[in-house]
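Omission of a single protein chain aside, the complex is shown with its protein chains in their original locations.
Letters A and B mark the chains in the order given here, with residues in each chain numbered from 1 onward.
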Amino acid sequence: MAKKKGKKIIVYILLTVFLVGFLLPIYVLLATSFKPFDEVGKPLMWNWPSSLSFDGFAKAFDKLKGNLINSFILVIPATFVSAMVGSINGYVLSKLKFRGSNALFAIILFGMFIPYQSILFPMITFLQNIGLYGSIGGLILVHIIYGLPITTLIFRNYYAEVPTELIEAANIDGAGIFKSYWKVLFPISLPGFVVVIIWQFTNIWNEFLFAVTVTSDPTKQPITVALVNLAGSQVVEWNVQMAGAIITALPTLLVYIFLGKYFLRGLLAGSVKG
Amino acid sequence: MKNYERIFSDSRFQTDLWNTLYFTIFFIFGCLFLGIILAILVDSKVKGAGIFQNFFLFPMALAFVVTGTVWSWIFAPGILPENPEGINLLFNSIGLSGLEWKWYTSTDSFINFNFALIPVIIGAVWQMAGYTMAMYLAGLRGIPSTFTEAAMVDGASGWQIFWKIKFPILKPITFSAMIILAHISLKIFDLVYAMTGSGPNNVTDVPSIYMWETTFRANKYARGSAIAIIMLLLVAIFIVPYLVSSFKSNKRA
Partner (left out) sequence: MKKLLVFFSVILFATSFMFAAGQVEIFSWWTGGGEEEGLNALIELFNEWYPDVNVINATVAGGAGTNAKAVLKTRMLGGNPPDSFQVHAGEELTDTYVITGLMEPITDLLAEWGISDKFPEDILSICSYGGEVYSIPVNVHRGNVIFANNAILEEAGVDSIPLDWDGFFAALDKIKEAGYVPLALGDKNKWPATHLFEDVLASTLGPDGYKGLWDGSVSFDDPKVVEAVEIFGRLMDYVNEDHAAGTWQDATLMVQDGRAAMNVMGDWAEGYLKTLGWTPGVEFDWSVVPGNEGIFMVVSDTFGLPKGAPDAENAKKWLKLVSSVEGQDTFNPIKGSIPARVDADKSLYDVYLTWSMDDFATNALLPSIAHGSAAPEGFITALNDVINAYVTDRNVEKCVDGIIEAAEDNL
């Protein structure tokens, strides 16, 4: 028993050490966001603000609030569709072997490595042709397509852990391809979905380049564009910028906290036993 | 073809390739190492582990533009020795002035590894280690508890269970993490751009910044796409071995 307690203490010590390291930059972020403009900058970065100023937050919130809703309209469908399609892709690529499935997977992987910057021109032309340029709908489509390689990859490797016998057993029981996905694989996919949703939500939420190129009307732009636009081209009010970053990160953080709970349960274990 | 010749003879692009190589290696291993340690710690089911877990994920939620600036302030060296700034100031005030250093303004290197990259790597690992942890956690949670229970009945210790049972099962997760991290490291732009720019004499320059400047500032669209193509071909170095090993293991199964 004493040994177990000692182990726990070591775990706590290690966790705390890592935590301090992780929080160092966050401290700078927080301290700066509460400063009046004339205390902002490198020389005074470690100092806590002499008096808490909410100017930064007020200014940032005022400019960001209009774009918050756009981001939700963008992120929620884009995340769920790309996660769902990625999960089915992953299932097909890992459990149903067909001719060319390896080649297909290789192509998808290469797609992941195409830099954002080099697809800007073709992307714009494509969106114009299908009449979605300038709309959030167009942006959703872009993110679904661009997100597929990663969601597919994560699910494929996640399902690789799942014993193939499980699926085969279902097939013997007479379940079709999709039925065995729904009945066997989908219920145990939750940790996989958590990882994929965290990834997609964060990336689409924080993505700037596509957003700013596809939508030019400020009333249609997602929050990241407004966040970057808090900075002037010459003078940057870092207190406003960092307050804005904290406000912008809050929804993502809530998603983490909500989804993180699922990590704390051994979901797969239960279903395998059953 | 003239474009390709130009790029390869360009000293900036050569620096970029070295930078990418070292950055990718240290970034991937840094994240995997830190990620798995954090996952094991959080997975050890102590009270409050969930809170720690959320804190470790938090950096990922922040936009690179802003974290890049915070890191650039932290690793700004100031004027040494009399006027240290950022982390140097912190070292100085706790009596560790021996650790003061020029950080990302350093132009020293060792076998083409620019030391100025170290702070950039730290910043990138900080941002992505939490996600690597999340991937490992998903993997650890996915391991049926029947496996470990059986091993425990057989009298295996915690470490044995980890190395003999959990680690092999986590292999596919490690692979996806590696690929995802590799693709981030090749695409990394915002963080470096906000943190150091290209650095003195391009010591922290990366191909994506070079491509961006060539395409969108210098208006040399053809040369810009040539850089992108070269980068894509280099990606094959990461992907092909991965594909081969993954297809092989599939055959075995």
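Here is the rule we use: contacts are C-beta pairs under 8 Å (C-beta built on N, C-alpha and C of every residue); 3 or more make two chains touch, one makes a residue touch a chain.
Fair warning: this is a prediction, and the values are worked out from it, not measured in the lab.
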Omitted chain - touching chains that are shown: A, B
Selected from B:M1, B:I79 or B:V153 as touching the chain missing from the view: B:I79
Full-complex contact with the absent chain, from A:N47, A:T125 or A:T164: A:T125
Subunit A, residues in touch with the chain not shown (by the definition above): 37-38, 41-43, 120-121, 124-125, 128, 133, 212-213, 216-218, 225, 228-237, 240
Subunit B residues that touch the omitted chain in the full complex: 12, 72, 75-80, 83, 85, 102-105, 107, 196-202, 212-220
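Here, only the chains that are shown with their structure count from here on.
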Subunit A and subunit B: spacing of chain centres that average the CA atoms, whole Å: 17
Subunit A residues touching subunit B - in the complex, by the definition given at the top: 7-8, 11-12, 14-15, 18-19, 21-26, 28-29, 32, 42-43, 45-46, 97, 102, 105-106, 109-110, 112-118, 150, 153-154, 156-158, 160-162, 164, 188, 191-192, 194-195, 198-199, 202, 206, 208, 224, 227-228, 238, 241-242, 245, 248-249, 252-253, 256-257, 260-261, 263-269, 272-273
Of all residues in subunit B, those that touch subunit A in their complex: 34, 37-38, 41-42, 44, 46, 49-50, 52-67, 69-71, 73-74, 76, 78, 85-86, 89-90, 126, 130-131, 134-135, 137-139, 141-146, 169, 172-173, 175-176, 179-180, 183, 186-187, 189-190, 208, 211-212, 215-216, 224-225, 228, 231-232, 235, 239, 242-243, 247, 250, 253
